[in-house]
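Below is a structure I'd like to ask you about.
A protein chain is absent from this complex, but the other protein chains hold their places.
Note that the chains are named A, B and C in the order they appear, and that numbering of residues resets to 1 at the start of each chain.
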Amino acid sequence: MIRAGIVGGTGYTGVELLRILALHPKVDVRVVTSRSDAGQRVDALYPSLRGFIDVVFSLPESELLANCDVVFFATPNGTAMQMAKALLERGVKVIDLSADFRLKDVSEWELWYGMTHASPDLVPEAVYGLPEINRSAIKSARLIACPGCYPTSVQLGFLPLLEKGLIDVNHLIADVKSGVSGAGRKAELATLMSETGESFKAYSASGHRHLPEIMQGLNLVSGHSIQLTFVPHLTPMIRGIHATLYSRLSNSKIGLDELQSLYEARYAHEQFVDVLPVKSHPDTRNVRGSNKCQIALHRPQGANTVVVLSVIDNLVKGAAGQAVQNMNLMFGLSEDEGLKTVALYP
Amino acid sequence: MIRAGIVGGTGYTGVELLRILALHPKVDVRVVTSRSDAGQRVDALYPSLRGFIDVVFSLPESELLANCDVVFFATPNGTAMQMAKALLERGVKVIDLSADFRLKDVSEWELWYGMTHASPDLVPEAVYGLPEINRSAIKSARLIACPGCYPTSVQLGFLPLLEKGLIDVNHLIADVKSGVSGAGRKAELATLMSETGESFKAYSASGHRHLPEIMQGLNLVSGHSIQLTFVPHLTPMIRGIHATLYSRLSNSKIGLDELQSLYEARYAHEQFVDVLPVKSHPDTRNVRGSNKCQIALHRPQGANTVVVLSVIDNLVKGAAGQAVQNMNLMFGLSEDEGLKTVALYP
Amino acid sequence: MIRAGIVGGTGYTGVELLRILALHPKVDVRVVTSRSDAGQRVDALYPSLRGFIDVVFSLPESELLANCDVVFFATPNGTAMQMAKALLERGVKVIDLSADFRLKDVSEWELWYGMTHASPDLVPEAVYGLPEINRSAIKSARLIACPGCYPTSVQLGFLPLLEKGLIDVNHLIADVKSGVSGAGRKAELATLMSETGESFKAYSASGHRHLPEIMQGLNLVSGHSIQLTFVPHLTPMIRGIHATLYSRLSNSKIGLDELQSLYEARYAHEQFVDVLPVKSHPDTRNVRGSNKCQIALHRPQGANTVVVLSVIDNLVKGAAGQAVQNMNLMFGLSEDEGLKTVALYP
Partner (left out) sequence: MIRAGIVGGTGYTGVELLRILALHPKVDVRVVTSRSDAGQRVDALYPSLRGFIDVVFSLPESELLANCDVVFFATPNGTAMQMAKALLERGVKVIDLSADFRLKDVSEWELWYGMTHASPDLVPEAVYGLPEINRSAIKSARLIACPGCYPTSVQLGFLPLLEKGLIDVNHLIADVKSGVSGAGRKAELATLMSETGESFKAYSASGHRHLPEIMQGLNLVSGHSIQLTFVPHLTPMIRGIHATLYSRLSNSKIGLDELQSLYEARYAHEQFVDVLPVKSHPDTRNVRGSNKCQIALHRPQGANTVVVLSVIDNLVKGAAGQAVQNMNLMFGLSEDEGLKTVALYP
């Protein structure tokens, strides 16, 4: 059994990790830390876990965590970069769900995240945990930087087009809609039900932290410096991300059926990326609670704008599920161990 | 492997059965019927099942179903009573999720359901599938009448009090709130999102079909003819039932702690009934997608009215999950096979 | 024009007062205070008010407020009791939407609200602002204690039965469901959309602050010391309260039609209480944004339990609308001035 620890077990990505790991046949959750709730039973805070997790929140102390085989950081940005080194030195694998190790350009990271990076020396080693791109590097990694939720949905959507160089990289648009759980489990006015229920709005339209992460990923697969307009929106639902991606074909003779074949081939062996029949409309409910990304292609009016629709559950494929997928790869397990779940519909 | 068939696979209880059975290690779903969608792939209608269910909807024909070991009826009322006999005669076990076999008094059934019963002779044999009361009968049954969603939440909540004769059976009140999926997957004005979203109302306050079913069950456990006021309500959410139950203690000297101990003892060996700490407030989200019933007790102001709060997921413990629990018992499997799931929070 | 001030203009009852008063033909909103947002334009915080309210938040200083004809307190409990006296002495009428002056028994108030009352001498003078009971006292009052949202829905529902002495006052039950805006505009985990969306739960089942207020009101109209079990619930919607009230007829010979006539007669001249046809099911959406209370009666199975269904918008008839109704009475205006609005359906 893999001994697992979770630092920051009281946020939504933390409790989602617990939901998944509680039923993972090869994992034993040993440590769940929380500064605010140390000493309290985990299932007292989360009654959904009664009968599944028999652990008490502990303080985030290195000794406890060092006895684990793997430690997940489900913390706010700025924590993992301070604790990762000590754990790695003790031979513990680290999977960070925060943004600390996602950007290779440390100065850009510091600009967007507004703090000095505590472990810039670890940044080069950190593997960006998107298995559909980095599977082999993940298998041998000690330190994983799990992708953000928006970046996962956008990169998986654009990937085949960029790998094949089929679109104009200077005019990419990602209009993305997220459920409110993406904002985390924090006492804030902006995500009260009375503020977000029955309403829809964009936010951070002039610049969102996930922009440099998406651009870094798209630059790598395309081999070019792409230009992207990224506008995130808040949707009155709890879970789910829907990315609507617009790009212009470089060669207008490529038909929609060819594009469909390309996507199907690219993801044929990816069990968590599901290309729907052409002209489908993926619905976030169909991946709710599951680790899948569902994708569909359109080419409206036969013009040369391709529209890619890409949906994930922000807490699963966009966070905790992807983290477990990474863990499975790192420990030589079947990639879908603990992740064979059907979305909760309706 | 148990060969399973589902008659009426296009409703919410049908697709929920598919969600559960798709991952059940001992079940192979062979037949899923639908008059309207025969010939279409099941996962074309329900993209959440892509990769999990490789079946095409078929017409509800006896021959196909007769090759199954068990057939679930997830049909509107009035169908199972017409098809059950032929299947039973062919040695197929039948689990009916509709109301056809729930009431032992056929004339009362005909009154509430507005049709003539097609198989009154099977009614005596049918076992009411509430394992917490009827476990041993279920194990040897051929024909199960799965309880309704409201009746499950109300009976499990009142059960210990009535078994011990602690309350005045003449003045029971069940104020129960349900998510809209309980109304089924039918094209109806009343359950449009624009009609039910952001709003709350009672319905059928002067009489609901689940009333005689609840009363039959409570009469049996109490040994008396109980009197119950039952008011169902429609809540702007998809899944979940919350029963708020009011009754008066016959003996006002019994303390809340004693009642708590009684409930804990009664359900100590029931893995799907979870008694929360005294004065808790169970939340439907904590059982969403799971087969659990969570219960908590209150005795406001120390007066002699006991308030029992009882929550289930109407589609799981209130329908498909309970049906699978019954199947596990009927086939000698572990009672929680295929039902070990953590609720989807948030 | 009546010069109005609002103390605590950044909560939901405050902004709802602004929504109503902005269009009130006889009111000029002069002062809106907020410690946290002083200096900022009101419509910068609330873009829904752009073009309607041309005021800047000010600090809650007596001088500014003393120039008003009426001051509304839309503050947390504990503020109005400290500022009311000075305003009254300057001849300003005070309408308090908080709980400070609702309970006549100061020691009970201090028990439930956990603080020492700052102006116990004003308590006897304060008029409980439920116009359907206290209209004439309201007209001549200087100081109004606006009823809470739950107490409004419950009292209007029970009123005719208690006034006529038709029910057993020892066994009243109020099972009440509220939208989340009732919890106020505060940064709290418990009312995040991810916590309250798609879920339903009871809270404070063992004792809620509105209990003594309801009991005080029901005692007064019945002339007896009533016994009430009151269980509030949180519903996944923003606005609306639905009270489901249970009581037992003292005389089982009274028919439902007689009760219906009684209610219709009692409220015939109340323009904000609307008795629906017998056996109706009022829906909170039908009073959303309006100052109406809609009520319907049931007597399930002809037994002697009467079920009263009563709905209001918690922010309007349960708070700001009722406050304006009181103001209209105090200033000799038509009672519905500024309150002639149709509920927002769908």
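Heads up, the rule we're going with is that contacts are C-beta pairs under 8 Å (C-beta built on N, C-alpha and C of every residue); 3 or more make two chains touch, one makes a residue touch a chain.
Because the structure is predicted, anything quoted here is derived from the model rather than measured.
In terms of the touch definition stated at the top, the absent chain reaches A, B, C within the entire complex. Note that of A:L45, A:I173 or A:V221, the residue touching the chain absent from this view is A:I173.
Only one residue in the set A:H24, A:R185 or A:H242 touches the chain that does not appear here, and it is A:H242.
Only one residue in the set C:R285, C:H298 or C:K317 touches the chain that does not appear here, and it is C:R285.
Contact between chain A and the absent chain runs through residues 171, 173, 175, 177, 179, 194-195, 197-203, 205-207, 211, 227, 229-231, 233, 235-240, 242, 244, 246, 248, 279, 281-285, 288, 298-301, 303, 305, 307, 309, 311, 346. Against the chain not shown here, chain C presents residues 12, 15, 18-19, 22-23, 46-52, 181, 185, 197-198, 238-239, 271, 274, 276, 280, 282-283, 285-290, 294, 340-346. Although one chain is not shown, part of chain B still touches it, namely residues 12, 180-181, 183, 185-189, 191-198, 236-238.
The rule is simple: only the chains that are shown with their structure count from here on.
Among the remaining chains, those touching chain A as well as chain B are C.
Among the chains in view, B has its Cα centre nearest the centre of the complete protein Cα set.
Both copies, chain A and chain C, contribute mostly matching positions to the interface they share, with over half of the numbers common to the two. Note: Cα superposition of chain B onto chain C, rotation of 180 degrees, nearest 5.
One inter-chain figure worth recording: chain A and chain C are separated by 45 Å, centre to centre, where each centre is the mean of the chain's CA atoms.
Annotation for chain A: residues 12, 181, 185, 197-198, 238 touch two or more other chains.
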